[in-house]
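Yeah, one chain of the complex is gone here, protein chain that is, but the others are all in their spots.
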Amino acid sequence: MALRTASEYKESLRDGRSVFFRGQKVADVTTHPVIRIAVEHAALEYMLPQDPRFRSLAVVEENGEVYNRLYQIPRDGDDLRRRSELIAAITREGAAYPVLLKEIGTEALFALHMVAHLLAGRGKPQYLERVERYYRHCRDNDLALSLAQTDVKGDRSLGPGAQEHPDYYVRKVEERSDGIIVRGAKVHTSLSTNANELIVFPTRLMRPGDEAYAISFAMPLNTPRLKLIASPHGSDPKDPIEHPISARRKMMETLTVFDDVFVPNERVFLNGEVDFAGPLAINFVRFHRFTAVSYKLPLLELLAGAGWAIAEANGISGAGHVRDKLTQLAAYHTIALGLLHRAAAACTIEYGIAVPNTLLVNVAKYHFAHNYHQAVQIVQDLAGGLLVTAPAAEDLTSEATREYIRRFLGGRKGTDAEQRLRLLYLISDMTASDYGGYQEVLAVHAEGGFEAEKLQMYREYDFGTVAAYARKLAGI
Amino acid sequence: MALRTASEYKESLRDGRSVFFRGQKVADVTTHPVIRIAVEHAALEYMLPQDPRFRSLAVVEENGEVYNRLYQIPRDGDDLRRRSELIAAITREGAAYPVLLKEIGTEALFALHMVAHLLAGRGKPQYLERVERYYRHCRDNDLALSLAQTDVKGDRSLGPGAQEHPDYYVRKVEERSDGIIVRGAKVHTSLSTNANELIVFPTRLMRPGDEAYAISFAMPLNTPRLKLIASPHGSDPKDPIEHPISARRKMMETLTVFDDVFVPNERVFLNGEVDFAGPLAINFVRFHRFTAVSYKLPLLELLAGAGWAIAEANGISGAGHVRDKLTQLAAYHTIALGLLHRAAAACTIEYGIAVPNTLLVNVAKYHFAHNYHQAVQIVQDLAGGLLVTAPAAEDLTSEATREYIRRFLGGRKGTDAEQRLRLLYLISDMTASDYGGYQEVLAVHAEGGFEAEKLQMYREYDFGTVAAYARKLAGI
Amino acid sequence: MALRTASEYKESLRDGRSVFFRGQKVADVTTHPVIRIAVEHAALEYMLPQDPRFRSLAVVEENGEVYNRLYQIPRDGDDLRRRSELIAAITREGAAYPVLLKEIGTEALFALHMVAHLLAGRGKPQYLERVERYYRHCRDNDLALSLAQTDVKGDRSLGPGAQEHPDYYVRKVEERSDGIIVRGAKVHTSLSTNANELIVFPTRLMRPGDEAYAISFAMPLNTPRLKLIASPHGSDPKDPIEHPISARRKMMETLTVFDDVFVPNERVFLNGEVDFAGPLAINFVRFHRFTAVSYKLPLLELLAGAGWAIAEANGISGAGHVRDKLTQLAAYHTIALGLLHRAAAACTIEYGIAVPNTLLVNVAKYHFAHNYHQAVQIVQDLAGGLLVTAPAAEDLTSEATREYIRRFLGGRKGTDAEQRLRLLYLISDMTASDYGGYQEVLAVHAEGGFEAEKLQMYREYDFGTVAAYARKLAGI
Partner (left out) sequence: MALRTASEYKESLRDGRSVFFRGQKVADVTTHPVIRIAVEHAALEYMLPQDPRFRSLAVVEENGEVYNRLYQIPRDGDDLRRRSELIAAITREGAAYPVLLKEIGTEALFALHMVAHLLAGRGKPQYLERVERYYRHCRDNDLALSLAQTDVKGDRSLGPGAQEHPDYYVRKVEERSDGIIVRGAKVHTSLSTNANELIVFPTRLMRPGDEAYAISFAMPLNTPRLKLIASPHGSDPKDPIEHPISARRKMMETLTVFDDVFVPNERVFLNGEVDFAGPLAINFVRFHRFTAVSYKLPLLELLAGAGWAIAEANGISGAGHVRDKLTQLAAYHTIALGLLHRAAAACTIEYGIAVPNTLLVNVAKYHFAHNYHQAVQIVQDLAGGLLVTAPAAEDLTSEATREYIRRFLGGRKGTDAEQRLRLLYLISDMTASDYGGYQEVLAVHAEGGFEAEKLQMYREYDFGTVAAYARKLAGI
């Protein structure tokens, strides 16, 4: 076991993977002008464990060996709490931009363990052995992980078998003695351009007849016939003063194509057991939304903090309506944080793994997601129209303009024009840019959309007990 | 020390107190047609400790003596959690109608302890001795408590001294060697008709010049010249089938008049120390809003439970919009519960007393309060117009009408007309009656209104830290 | 033709109708302690035309004859506008409590005209003749009308034919040469206790196989075997000072039972034409929701006005949050009023009848309905907890209490205790009483619930045009 360094991580990405950006094959992701930003940002996950400030949080020592805490299988609420704190710390260091290079993958590994236990109980012990070996392989080599889950889906009202063509969900097209051949594509695959391993999950529950689609497996990202077509969203070059976050922070997503890819048996974790596709997806998301709220916390801190700072700079922090709006931001953050901590404390232990309270996690995630745009509106309101009408960073230094800027764009006494503009640039970057749009869409869709979260809440809430109470009071 | 029985409690109320109802002096509150309902309801607080199902939750054993857990000074988060559970249990037994016969008073006692410690630190040890003696007196005699806090206030934009006349806030009009004479009136005094002791608090912070108003004291409710003018709201006789809650449940509020009442020194807990009026009010409310959310939980259970049960009865529980609405009720309840538990766990210890996390408590309380009307709307929506157009309870039995009712008002197969009507009566009682209005107004105003809660959140949230984070990211 | 007086109207109700209240047959609705309040309130519709202040608005002169404007078939937007203003004026005189004694019935007559025209176009001219004759009968005798539409429905997820028993929707059980026999029951029938004529409509669209349920007809309210079982909601005696609206205002609803009632052919307006049940229901509601918003306007005025008046009385009208809340009430009212006026101006003419713009009407109605509880919350917030804790009206005069009340419950300088209490009583009556609950449930359910309104908006909005615009901009 070992903790890799950031350079080892980056070096490991020069492995011949097939990444395409704007129609072109990418020769080396670590030097590509866009993807390299994502690589550098993701490298935070290898830097924190080396940083004395974070070492005790980020590193686990077990039997004389060390590994990254994100790989630690949580055994109780405290483990979950520390995992959550580590995720928040990483993201905080990453300017509230998602990092997630091991988070999502380890959640997938936790879910694989749970379902493999289930399958072992149904007479299929081989999956558990494979999962445990694969887990140790990833953990002991300190690998970076990506998860491909969301199928392209075609007509979203139809299941896999009812689509116009059979490849709208990833499926097994051939069973061989030594493994399987898979075909199809996944969307929204985060981190695939710059992780080491790709884990693949079914996107939803499957029904009898869907056997070919009820598959889960893993592979290195340089596997032949695996194609990663990257999204260009938010990839235009950005001025680092005007875009203090997004000029230096990036996460890549791909359309991930399995063009008849071979997967050896050792890396197949589900193979036609239709009843277990749903549990795999669900168990994953039970961890994934806990992570989601954890990594959103620095963003919520930033909204409240930027709102407060710009209100101060603008000289409006004494106004009643301003306090009211700041209080809304504070409450928004506090609800997410409070429910998250409670979800860890109220965990259940399943197959020895601590699972955060599913109801609380979904409520916290939905609360975050559904109110995000309103929080953005508040911060934009406090900041003012200069968010989209302010002069350029160059105007701060150009001989022709700098005196005007410095003279006219100061704020409240004590806040000079540059300070105020930098705050405005920060808020503009967060809320009124490509990156702002990215965060809005993430709020709505990442880790499952509103309807998925509501369905989960509906299922987890104990309506039976409260309905019995109501009926008793009604005298029936 | 001893636990009183319900009859001992009721007997203790025949003490000559001056209660007025609709302009008439009440001879005996335990037999008055309205107030007796409140007495019976409040007696729950004496019944639960005697009930084996609740004894371990409701009773504390200490040094071989027993007393009601509500009197237990919380020392850690677990104590707070148990206190909260007891409050919820009492209210659940009370059909989600507030009981509160010891809750509010003990919160006041906790706050008095804290401020008396503060005062002792400033060279005034006498208050702490008085508070401790008074606390033991109440606890050891298992007394029922009422708190008078909200002054009548006159022009609410003005402080005590700036009013049209000086009695709009309760004040000391005479200092004597053995005690003080107080004058003024308090509104919204809950439980005063049927408690044993009345504790009096200032309603707000005081400023130099307000010395006469910066007072706190206690007295038995039969003290001469103390007048209790009861509110008639919701006191019309009600059919117990049509009003399954409010026909049998009641809490009384009074205008509480101190018509130059003498208070012996032993019962004076603040006497002109203007700087301590605010802390007393604030510390009280830190406990009081924790209690507030605790006693609201059964109401939130009932909203979700009644919504679910009537949706089932009406045959609409499969509709997407119905699930969506039920999920909103579930989330509403879950947020309150989750934040409450987290507030207990995240308590601070001050002078040896565990205080629930003030930020979380205020967020939880505000979340409950601000969304209550919307939750009511959802339940009314699910139930249907019969809430206010249904036939009478008598129509279920009258020979002239019963066959029509039974034939036409059934619901989904398996739900007969009487079952459905009883559910509708329950929801109508909860949401479309005098009592429904009472709950709405309580949500808005009890334990402090929206603006008070928002102010507290604003003050407690750590804007400094998050603003520093924003400024750092902005590069300033 | 003639305009009846209020006494003529009242006299006409002594006609032997079968009304039941709390299981008892009512001998005379004009003297029954509860129903008489509804009779007196409804009589406003006969008083306004006699009142010089309202005569020109309330009375139409045509060919030397006069009749009530509510009977006027609207021919253009101005007619709709005046009809709306008359409805608002009547309700305003009625303390914002719904009156509706001719409104609903005339809307039904307008819809009957439209569908009868449609049926005439399909070769069934007899219905149009009957409708026209019946319309003139009602108009020329200035009759009071009630409409029975909502079936009892049983399992609301099932249609008429799929229910546990066949009588969950009103149906024809026998066809005779001179008429039909009908059986079943309707809920929520407003005004039936004190109108002259009952018009019966199907509640929803019908499908082939539902012929027996696709019926519409009318009858006098004293028709044999017609039974009216009144709801007791809000019928407890009320102090007129504490309940300045509901002590004197009332509308009755009944469960309306057709216990094999004979209807002569002349009064049958639909008889098995399943394709026309839906259009009848829909066309009715196109007028009915226009009326709905019209009669809600005084209520919205009252919410804003009471909010303002009590904020003044409490001395808080200068606070920023108070202005914010008052502004919300103002906007709430203004949106309803503005959309209503626009809906009249944007009417369509169908069969010579002006129909208010259906999309705008539904948006206006939904906007009113969905935000009502929030408006109530605001007014309760502005008023304070005295809404449910204030002393009684008797306390204002009782020798034992009046001095305390007058001294302590005054408001801002210039507002004495009685004035303030009367405002509080008004708001308590409007928002925190049986009547307050009635208004909330009406907001949610009267004139169709939220889902019905949303469905109508969805259908009426021109998605095709805007989608074409989007596709054009997308380049497809």
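A, B and C label the chains in the order they appear, each numbered from 1.
As a working rule, a residue touches a chain if its C-beta (ideal position, glycine included) is under 8 Å from a C-beta of that chain, and two chains touch if they have at least 3 such contacts.
No experiment lies behind these values; they were computed from the predicted model shown.
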* Asked: Which residue from C:H137, C:R207, C:H367 or C:R407 sits in contact with the chain not drawn here?
  -> C:H367
* Among A:A6, A:M47 or A:I316, which residue is in contact with the omitted chain in the full complex? -> A:I316
* Asked: Which positions on chain A touch the chain that was left off?
  -> 20-25, 150, 152, 154-158, 164-165, 167-168, 184-185, 187-188, 227, 229-234, 236-239, 242, 253-255, 257, 259, 314-316, 318-319, 321, 372-374, 376-377, 380-381, 384-395, 397-398, 400-401, 404-405, 407-413, 428, 431-434, 436-438, 440-442, 444-446, 449-451
* Structure fact -> The missing chain sits against chain C at residues 92, 95-96, 241, 244-245, 298, 301-302, 304-306, 308-309, 312, 323-324, 326-327, 330-331, 333-335, 338-339, 341-343, 345-346, 359-360, 363-364, 366-367, 418-419, 422-423, 425-426, 454, 457-458, 461, 463, 465-471, 473-476
* In the whole complex, what residues of chain B lie against the chain that is missing from view? -> 319-321, 324
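Quick note on the criterion: only the chains that are shown with their structure count from here on.
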* Average the CA atoms of each chain to get its centre, and name the chain whose centre is farthest from that of chain B. => A
* Asked: For the sequence-identical pair chain A and chain C, what is the superposition rotation angle on Cα atoms, to the nearest 5 degrees?
  -> 180
* Asked: What is the distance in Å between the mean C-alpha positions of chain A and chain B?
  -> 43
* Provide the C-alpha centroid distance between chain B and chain C, rounded to the nearest whole angstrom. => 38
* Residues of chain B touching at least two other chains -> none
